[in-house]
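The other protein chains are all here in position, but one chain of the complex has been omitted.
For chain A:
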Amino acid sequence: MDATEGGSQENDFTGDAGAGKMQERLQKRNQARIDDVERRKEAKESLSVAEEQLDYFSSTFKRERVCIEELLSSCSGADRAVVTQRLEEATAQITQLQKFLNDSVLFLTQYELRQAQAALQKLQASLTETRENALPKKKFAFRARSKVADKASVPVSDSPPPDVAPTPAGPHEVDGGAASDLCGFFNMDSEHLTKTSEEIQKRDVLLSHLSNCKVRLLGSPSTLHLKHIDSCEILCGPVATSVFVDHCKNSILSFPCQQLRTHRTTDTQVYLHVTSRAIIEDCHGVSFAPFFWSYPTLEEDYRASGLSQDINNWSQVDDFNWLAAGTPSPNWTLIPEADRKTNWD
């Protein structure tokens, strides 16, 4: 009995020891498991930090934005001193917000970054606007002494009329130079206008604010600028460098040039000789055909301009608002041969 008891005791003892060891092992494993879970949790947390910061970023950004907007809207009608103080505060806040955005660039996606930038720009714009409205700057400008500017019925436009009248912001000296070096026609309606070779040779020619006019430029200018043209027919000899067309509609243009840069133009036909490339930007309904026109000194003017008569890329037009390769831009077309003009009167 004793022996058996002792044996069983011994067994129990070894059993206890075994159980103890087992427990220890289990505990170790459990601890290891817990550690592992902890580690994973930590790893996950460190991964998800960006996500959390993203939420934090958008909510903070939004809050600040609303705050600034309120500050700005509270400016209207307030006292001058108060407005000044509030505007200053808004400026500081916008700067701070920009800094916050800059600091967050690392974890923001392109889209969010762009959105935030756009929002900031809007804020900046409305700040400027509020400032202009509430605290208008004293306007200072040199008086335009030119006769052209004195002429009545100068069309009101969103951009300053780019004729010889000095722009208020530009330094006087520079614009004085502009007046002496530019030649062309400004603010005319329903007229036949001609410039001879001597008048425009190697010069910058500007035609602006013309409507229902027929213009013939018989020579080779250095650069040709056409601005605010409506329902005109403009023919020009070889232009040594670029032709700029801006705000032009319902017109017919024809000239040889090195480059053609067309902006904000609608429903206009261009009979073109271009040795490098024509481009359009913010245009609709612009159509192209090869240049044809002749006047006695055309050959001579071609030589003076340095343009090659053999290279004409009139049909290759780049549209800066249509960057998709493969599909043609809807903003310009080629004039079918049957519809082209065949003579100028």
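The definition used in the following text is that a residue touches a chain if its C-beta (ideal position, glycine included) is under 8 Å from a C-beta of that chain, and two chains touch if they have at least 3 such contacts; residues count from 1.
Note that contacts and distances are computed from a predicted model.
A chain of the complex is left out here; the name its UniProt entry carries, from "EKC/KEOPS complex subunit CGI121", "ADP-ribosylation factor-like protein 2", "Probable cytosolic iron-sulfur protein assembly protein CIAO1 homolog" or "Ubiquitin-conjugating enzyme E2 35", is "ADP-ribosylation factor-like protein 2".
When the whole complex is considered, the residue among A:T130, A:T223, A:T268 or A:S287 that touches the unshown chain is A:T223. Screening A:N102, A:S294 or A:N343 for touch with the missing chain picks out A:N102. When the whole complex is considered, the residue among A:E64, A:E199 or A:D282 that touches the unshown chain is A:D282. Of the listed positions A:S126, A:S242, A:T266 or A:T297, the one in contact with the omitted chain in the full complex is A:S242.
Mapped onto chain A, the interface with the missing chain covers residues 102, 162, 167, 169-171, 173-175, 177-178, 181-182, 202-204, 206, 222-223, 225, 241-242, 244, 259, 261, 263, 275-277, 279, 281-282, 318, 320-321, 323.
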